[in-house]
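Omission of a single protein chain aside, the complex is shown with its protein chains in their original locations.
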Amino acid sequence: MPDFDEATTAAAAPRDHYRDLLARLDQVGGDELADRARLLDSIFRSLGITFAVYDDERGAERTWPMDLVPRIIPADEWRHLEAGLVQRVTALNRFLDDLYVGDQAALHDGVVPRWLVESADGYSREAYGIPAPAGARCVVAGIDIVRDGEGTYRVLEDNLRVPSGISYVLENRVAMTRVLPVAFARHRVRPVNHYGSALLRALRAAAPPASGEPTVVVLTPGTANSAYFEHAFLARQMGVELVEGRDLTVEDHVVYMRTTRGLERVDVVYRRVGDEFLDPAVFRSDSLLGVPGIVSAARAGNVTLANALGNGAADDKGIYPFVPDLIEYYLGAEPILPNVTTYLPWEADQLETVLDRLDQLVVKPVAEAGGYGIVIGHEASDEELGRVAEALRADPRGYIAQEVVRLSTHPTLVDGELRPRHIDLRPFVLSSPAGVEVIPGGLTRVALPEGSLIVNSSRGGGSKDTWVLAGDGA
Amino acid sequence: MLSRHAEHLFWIGRYVERAEDTARMLDVTYHTLLESPPSEEGPAWRELLEVLHLHEVFDDEPTAAAVSRYLVLDPANPGSVVSAVDRARTNAQAVRDRISTEMWEAINAFFLELQEMDLGTALDRRPYEVFRTIKNRCQAINGVSAQTMPRDDGYRFSVLGLMLERAEMTCRLLAVRYARLTRGSQPMWFHAWVAVLKSVSAFEAYLKEHEAALEPTRVLEFLLLSTTFPRSVLYCLRVAETQLGGLTPGTRSTAQRLLGRVRARCEFADVDEILDSGLDQFLEELQQDIYDVAEAVDAHFFRSGTDLDLRSIEST
Partner (left out) sequence: MRLEIRYVNRFVYPTPARESHNVLRACPADDGTQRLLDFDLSIDPTARVLTYVDSWGTRVDAFGIRAPHERLLVTAEAVVETSARPAAPRGVAGRSDYADPEIRLDLGQYLRRTGHTAWDSAIETFARDVCEGIDDATDAVAALDGAVRDAMTYTPGATEVGVDITNVWATRQGVCQDFAHLAIAMYRSLGIPARYVSGYIYASDLSGGDLPDQAEVEIETHAWVEVLVPGFGWWGLDPTNPQDVGERHVKIGHGRDYDDVMPLRGVYHGPSEHTLSVGVQISREGLTRRELDRMQQAQAQQ
């Protein structure tokens, strides 16, 4: 099956919502586009928008690679995506509440196997009993969406811990309006620059009930963190303090920041520090990035951690296959956005399917962290496949298997010409007692090498500005 | 503002000033030696190390080349210009969002310039140029800071740091120079006092005030007690006091009390009385007092309680 291209039909004709943009790019021409791409790079350089490259020992930073050609999502498609995202994140928040402060009804009722939850890396025993305002265990979610060969939007992965990338969405837009102002103006693109105030609103709404005018801070691991730029950016956008662990202190289970005028109470901590490092009194005792006592303060209901502890239980590979079931269970509704087709080898009939089609599927161990042990069938040797089959038979509960998704392609500027490159999409979803909100668009990532499906910026990935069209009457 | 930010800003001020003062002292020592007998060289450089409290850690023969390299480009010397600028930059980086882009760029560009320069060769060939560059860059940083930073607490902390550092450095300079220079022969010290004044850019200002009458006592008075010259100890303390007062309006902190006391002592001091009762002791006390002020500022505004290492305990 050919790849699904976002901008052109199988017959190589521009899709309606791209007609104007493609014509415009054609009119501008290759040399001019290359010039504008250089302008784009220099804008990012002067704005200081870079990301750290971990394997570079000099700690060098690269300019954020943004492609000149925007991705366009028409209004009706976005409505579908938005409804699906709201539904999915609502259910995931319900699940987390059920798990940590509820009756674990979904486990008792067998919707999700208890053992899978208990073996999930991100399941946190410490999170048990820690309150969070309704629907706000996951205030900021980043849901990775792909589009398959038929053009169906599917959820590839949920990121409910400390998802990053929103700052690039905002900066991409700023840069885009400078580089392609005419094309931008000709489309009615829904704005994204209200993210800072939307985030602040959600965080304030998630404050403990007693806090009158809540004080919000952003907690960063520090300047050495690869996403520090984003942490500083968001603090600035919200007009709140960017703090490190040592700036906070806990007294009588209340969190304060240390200021030159004494201790100042903090009500909401938008923390970009992972669970394991957050509180050395209960997690890793050698963590210098955290705040001793902050978990007790959250448990006492004196501070809201956003996102809450233990959200990893719901974005785990092993739990993912059950999210559609959780949507039905909690919301009594059909899932709007499907998962990528996933097989559970511990179900006898599915094991046979997996073993038969091992060379076409992706096999992922459920209890392994960080992508360790993933085997992509069509890239694996017979010997490797033999080993995987053996492992699956010996411990079918240790793995899930998924269909390979051919990510959709999108025209991308490569050496002065538009070429199809694979893309995905990470929209950002904000949840709080005030409601669930999706920022129009999200981060579109593009795999720059020809044929590559790997969109990570650390591995040759770039990004695109994502235009959600306002549509009629909006 | 966050205590940590305030502390970074305070130290940006101090480190930039430290880099500048170190360059100034190197510059003047070179100048002095140009017209002095070669036998003076060793003692003069040793004296400089004493001013900077580095004479005990510097092991080599104190020659012009060795001392200037040590004080300018040795990264192992925490008091070197390179180290001071590096630290100023590290502090600035930590409050990147709190300082103006121009100020960050001025500090960062200076840091990068020093990194890229072949400082060793430059010091051998054109030492004055190196010193002048350092001085200019530091002044540029302070100028940019004054012109682009809002007059908020952040600015106050950075100026407070700068002024305390400058006051202390001036004390140190006088402590060593005065004792030595009053022992030498008349033509010797005349030349040396010119150098001292020049080292703090005070020569012209002094002449204007005293009409070329170069007297050690008057020089001392000028550098210590002038109310108009911006590098005199009293002037620095006055500015520091204003900044500190702005940080805690309506209250009186220990730091303020200590600073007020030391400023008042200079304010109402008489240079002849100081000399009668012993300059060494006066300067020593002054330095101690300034040090105490900095400690009190630290305790009042910065001390986080977590400056000590984190330890874990476990009991079975």
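Each chain carries a letter (A and B) given by its place in the written order, and its residues are counted from 1.
Keep in mind that, in the parts below, a contact is a pair of C-beta atoms (placed from the backbone, for glycine too) under 8 Å apart; a residue touches a chain by one contact, two chains touch by 3 or more.
Computed from a predicted model, the values in this text were never measured in an experiment.
S.K.: Going by the contact rule already stated, which one of A:113, A:222 or A:373 would touch the omitted chain in the full complex?
M.R.: A:113
S.K.: Going by the contact rule already stated, which one of A:250, A:305 or A:337 would touch the omitted chain in the full complex?
M.R.: A:250
S.K.: Which one, A:69, A:282 or A:327, makes contact with the chain that was left out?
M.R.: A:282
S.K.: Please output the residues of chain A touching the missing chain, sorted low to high.
M.R.: Touching the missing chain: residues 113-115, 118-119, 125, 128-129, 249-253, 279-282, 285, 292-293, 296, 299-300, 397.
S.K.: Of the residues in chain B, which ones touch the absent chain?
M.R.: 305-316
Criterion: only the chains that are shown with their structure count from here on.
S.K.: Rounded to a whole Å, what is the gap between the Cα centroids of chain A and chain B?
M.R.: Result: the chain centres lie 50 Å from each other.
S.K.: Okay, in this complex, where on chain A does chain B touch?
M.R.: 223, 232, 235-236, 241-244, 246-247, 249, 257-260, 280, 285-286, 288, 292
S.K.: Taking the complex as given, what residues does chain B use to touch chain A?
M.R.: Per the touch definition, chain B meets chain A at residues 1-4, 6, 93-94, 96-97, 153, 157, 247, 301-302, 304-306, 310, 312.
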